[in-house]
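Showing just some of the chains, left in place.
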Amino acid sequence: MARRAYGRQSQKSGQDPGTLVHVGEPSSDKATLVVTLFDETAVSRTETSDVSVLEELKGRPGNLWVDLHRLHQVPLVEAIGNCFQIHHLVLEDILNTTHRPNVESYDDYIFVSLKMLDYEAGHEGISSRQISLVIGSRFLLSFQEKEPDPFDILRQRLESPNSKVRRAGPDYLAYCMLDTVIDNYFVVLDKMAERIERLEEELLKNPGTETLRVLHRVKTDLILLRRSVWPVRELASRLINEDSPLIKDSTRPYLRDLFDHTIHAVDTLETFRDIVSGMLDIYLSGVNNRLNEVMKVLTVIATIFMPLTFIAGWYGMNFKYMPELESPWGYPAVIVVSLVVVVSMLLFFRHKRWI
Amino acid sequence: MARRAYGRQSQKSGQDPGTLVHVGEPSSDKATLVVTLFDETAVSRTETSDVSVLEELKGRPGNLWVDLHRLHQVPLVEAIGNCFQIHHLVLEDILNTTHRPNVESYDDYIFVSLKMLDYEAGHEGISSRQISLVIGSRFLLSFQEKEPDPFDILRQRLESPNSKVRRAGPDYLAYCMLDTVIDNYFVVLDKMAERIERLEEELLKNPGTETLRVLHRVKTDLILLRRSVWPVRELASRLINEDSPLIKDSTRPYLRDLFDHTIHAVDTLETFRDIVSGMLDIYLSGVNNRLNEVMKVLTVIATIFMPLTFIAGWYGMNFKYMPELESPWGYPAVIVVSLVVVVSMLLFFRHKRWI
Amino acid sequence: MARRAYGRQSQKSGQDPGTLVHVGEPSSDKATLVVTLFDETAVSRTETSDVSVLEELKGRPGNLWVDLHRLHQVPLVEAIGNCFQIHHLVLEDILNTTHRPNVESYDDYIFVSLKMLDYEAGHEGISSRQISLVIGSRFLLSFQEKEPDPFDILRQRLESPNSKVRRAGPDYLAYCMLDTVIDNYFVVLDKMAERIERLEEELLKNPGTETLRVLHRVKTDLILLRRSVWPVRELASRLINEDSPLIKDSTRPYLRDLFDHTIHAVDTLETFRDIVSGMLDIYLSGVNNRLNEVMKVLTVIATIFMPLTFIAGWYGMNFKYMPELESPWGYPAVIVVSLVVVVSMLLFFRHKRWI
Amino acid sequence: MARRAYGRQSQKSGQDPGTLVHVGEPSSDKATLVVTLFDETAVSRTETSDVSVLEELKGRPGNLWVDLHRLHQVPLVEAIGNCFQIHHLVLEDILNTTHRPNVESYDDYIFVSLKMLDYEAGHEGISSRQISLVIGSRFLLSFQEKEPDPFDILRQRLESPNSKVRRAGPDYLAYCMLDTVIDNYFVVLDKMAERIERLEEELLKNPGTETLRVLHRVKTDLILLRRSVWPVRELASRLINEDSPLIKDSTRPYLRDLFDHTIHAVDTLETFRDIVSGMLDIYLSGVNNRLNEVMKVLTVIATIFMPLTFIAGWYGMNFKYMPELESPWGYPAVIVVSLVVVVSMLLFFRHKRWI
């Protein structure tokens, strides 16, 4: 799991700073580029893998949204970067999918990068993929590490003539994308809540070694979730306080709302961590409790039968001269003594509340 | 319990930001709207479910208090919002009852949302319901997630001609409402204190598996309480420092007092958490202590009877040639040896302070 | 104990904010009012329960110190408040003895409230009572929740003609009172140190269930102490930085010294908490260690006698055809085998360092 | 390991402040000085151990990079310091290789010191060596505690005519060096991730005493790593905010990128610490679980055979008068009773879910 927390950042080590390298899982699929030109009156969409189209569209009036779905084709990313005059370091960060969420403000654009989270029902784990946005005054670039594309719904909204997203500019569109990503965090948190609840029931009813293993996995997942969600809080706060004309005043209340959502997510996460960390203590106490119970059974059995076995053994001795053996009252007396031993032991255990 | 900490925020996921959806438990009861128009000289109260009444009352002199008791009728909330020109995002937050306490300042009003807490005696748990306030210069809107209505007492106070709440404006009325909510926190904390004390007694007298379960539940309840109470502290502090003409200077000392109360509540909560977290350690130590005691009993019994049983078994052997068996002193000698074994074992255990 | 941390704040819940109610233990004793009028040249002391005397003394030149010893007579507190024009909220805080230490600055006076701590030798616990001060430019009001009166020594100092407290004004007198209260914290900390040291000795020498109980009590006492002492730190810091003419510059170095004392107290408290929290770990390790020892004794005994008992049982079998039983070397051979078993087991345990 | 965390700082104790002493491992190798003079048009490299060469090169146009590979020759360091007018305290810090990472700004230069980390595959540990930089307006001094030299790659880049590092000044060259060092942190973190993952697998599959030992070593390594990496975060942040003409505006985005990398490293480290600290709990729970299992086996065996052995012993008694022994149904009856005992015990354990 530690590897997942990390993601082989060292692929890049030893390179010249500024060298563009794709850090992440390699892929052989073809990258697609979805370009949408929109303003209040019209929307046109083009799917291409030829960057020269961008140069042409950039000149036209309206806002341009360039959406790249796979990052492994480094030259394509570089070409888009050159077309919109994006700093080399930004392109580097876009390509490095192991990086932590971040926001960076430049003169002509704001760079935002964060993680889209997916809950994988199959093996009950969380996977993440990076989403990077570059917000300009009249363009928005979005780079997605992997499919599926969560922004299809936005494209549909852009089509409808009176939608706010079409009237507003790239900053509001970027907000919509961030909102989609953060709303998705709550879906993942919801799944985690279910999982924690199931674990809680199991813990109180029937805990075993498997419970411990699941507990460990949930704990590690929360640690990794935290790593993706925490920085988004700071990211949102910095976007609000960004003193840049790229973010219009009418968009700021929405960003503030976004910030509230991230705080809520972080808060929920911390609550989960508190609950789960308490669960291990409960587990440990439960294990100790059961050990106690096992030991009580053993002690009760041993304490009752050891004296009895001794008595039986005693009169199994073969001494020539043992007067008790000859007596007709010997056997009944031993029976009585044995019963007394059993009853007094039982009373002792009852007194100790062991049975 | 994790679910309770969370409340299915994901109901909203995938929606257009700004879409009004009620996030919370659905209900089929009819929503009631209690509208109070008051100034120093007169008070009039209307119960209605027709929003057009509001438009008419808004025009009249005096302060208007609009109190909505159930949130599930989204169009009603939207109509009230339109009537007082409330931002779409505020209405969204009012309807989302899973949101954390918050304060948001707009040009013409301040939006405050927090949780009313109820201690449910039946199953010893805490439930919460959301209270949202919108404070304007001449109006106050209050939205309650569920009944019962804690503000009945305020309506009574408004009736009495010389009450301060009637002379003062909507800001003081809002303060009174916040004060009611926070005073109620102390009732809940009081119940928690009783519960913790009962648990403490049980822990030192007669701890068992059930104690552990209750301990876990108390701990989780404190985590959830913290989630509702902590943000109120920040909320109160921001209300004090709010540089808005909507909050009159004469109201500020009251808000400062409110802030002191929230700090006291938070403080008490933290103290509870410290005490409860120490209790688990005590429990664990107690379990270990009892295990120790059980083991001592077992060891004492085994250590006394094992050598005795061996001796008895030894002379139960059937060898033809065993001189001791023939001797008349054999049996008395074995009795003496057995007594020596028992006494020396008892002395050994006394020395070890096990008995 | 949790109740002690809390003190039934909820007595007030549901009241109109500003209603004066005594929150604390009720009492039927008569409240006494000790009024001291002093300046550089003269001192006069009056004991009364009639507030009208105050009005008369207020008019005279000199500084006025009004000291009320019991709070349960609400009308008396209200009358004093009216006489010196104290805000309603301040009177409320004076009467609510469960409140946390606080400082509040008003135009004409500064309100300070903190806890006097007493170590009760009898049942080794700490009790607290509230002291509230209202510092005006020419008057000082002090309200004590309960007796005994720790400020008697100050009255004596006021009597001596050249004492600094007489020459200085109400602010220095207030400092002297705070200094008395905080000096007393060190007496309580001293007692705690003794108790912790005794506990430490017991822990390393002869720990038992009672030790655990005492440990829990000491831990809870430290949590409660912390609750009283921590806020005083912030209180002192705010008094120093108070930009008010009510506090003369010559008094500030003394307040700074007071602040250093509170930091020292807080520091000592944290050190105690660290030491005590480490002690529980030691206790737990000790319990486990002893369990280990018990188990070793059991194992050694069982491992030696079980094979022996088996051997003895074996030759106790009644088979017709058992050649060993007939042989004259049978019995000596069994003796030799038994000795070999005992010696080899002992060597095994010595190797394992169990004996 | 504690010693490694510390490094014998006390070698210096008792010395006059400002005395230059090499604090670190002594060495007898000869120190080499690699001096590179570069500007946009030309590069020349000299290897020497004669400081007078520096004086001569300092006068020439272009930027000067002086790289010293071993610190133990104090006079050499002092001579370099004098040549570039470096403060005595800076030279002291350069020579003290146990010091923590730091940045110090002087009028004519900025002093930066941090740790290069190496993962030693042999005994799975981390070693560190100090790198100190002095950034002037036209010179850069670098002091390395030990070999190997990680900056060889930079020298190669300087050779290529159009490299950015050649066009830019000493500040960008310093950035490249810091970037190399911090990139290397990720290599070390990668190795740690592998080690933690191996440990995790072992923990869940087959934990033993050795696992505990490795866990302890990993934990200590993370503590030491933290000590080297944490201060670099602050160091990077201070370099960005440094208001000095020595750092050109074009270099600042690179430093910001560097800062992001250090945050990422610190973040990863904290995640590792969280995961590893959870692992010890899992280990402890696992040990307890296995103890439980062992005890169950013992209890099952004892509980089945003790009653049986007692029954067998009972009818081994030699009483003259025992009617059961005479009966032909005696033996079959005992067989039946024994079977009943065994079956009922097995059912009891099945009910308890022990088998």
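Each chain gets a letter, A, B, C and D, in the order it is written, and its residues are counted from 1.
Quick note on the criterion: a residue touches a chain if its C-beta (ideal position, glycine included) is under 8 Å from a C-beta of that chain, and two chains touch if they have at least 3 such contacts.
Bear in mind that the values here come from a model prediction, so they are computed numbers and not experimental data.
Every protein chain here is a copy of the same sequence, 4 of them drawn, and the whole complex in this file adds up to 5 copies.
In the analysis below, only the chains that are shown with their structure count from here on.
The chains in contact with chain A as well as with chain B do not exist; no chain meets both. Where chain A touches chain D, under half of the residue numbers in use are shared by the two copies, so each contributes mostly different positions.
With angles rounded to a multiple of 5, the C-alpha fit of chain B against chain D returns 145 degrees of rotation. With centres set at the average Cα position, the gap from chain A to chain D is 26 Å. Annotation: 42 Å between the Cα-based centres of chain A and chain C. Looking at chain C, residues 316 sit in touch with two or more other chains. Taken as a graph of touching chains, this assembly forms an open line, each chain in contact only with its neighbours along the path.
For chain C in complex with chain B, the touching residues are 1-3, 5-6, 8-10, 12-18, 87, 89, 92-93, 99-100, 102, 104, 209, 212-213, 216, 219-220, 223-224, 227, 280, 283-284, 287-288, 290-291, 294-295, 297-298, 301-302, 305-306, 308-309, 312-313, 315-318, 322, 324-328, 330-331, 334.
Taken together, the chain B residues at the contact with chain C in this complex read 153, 157, 164, 175-176, 179-180, 183-184, 186-187, 189-190, 192-194, 196-197, 200, 204, 253-254, 256-257, 260, 263-264, 267-268, 271-272, 274-275, 278-279, 281-282, 284-286, 288-289, 291-292, 295-296, 298-299, 302-303, 306-307, 309-310, 313-314, 316-322, 354.
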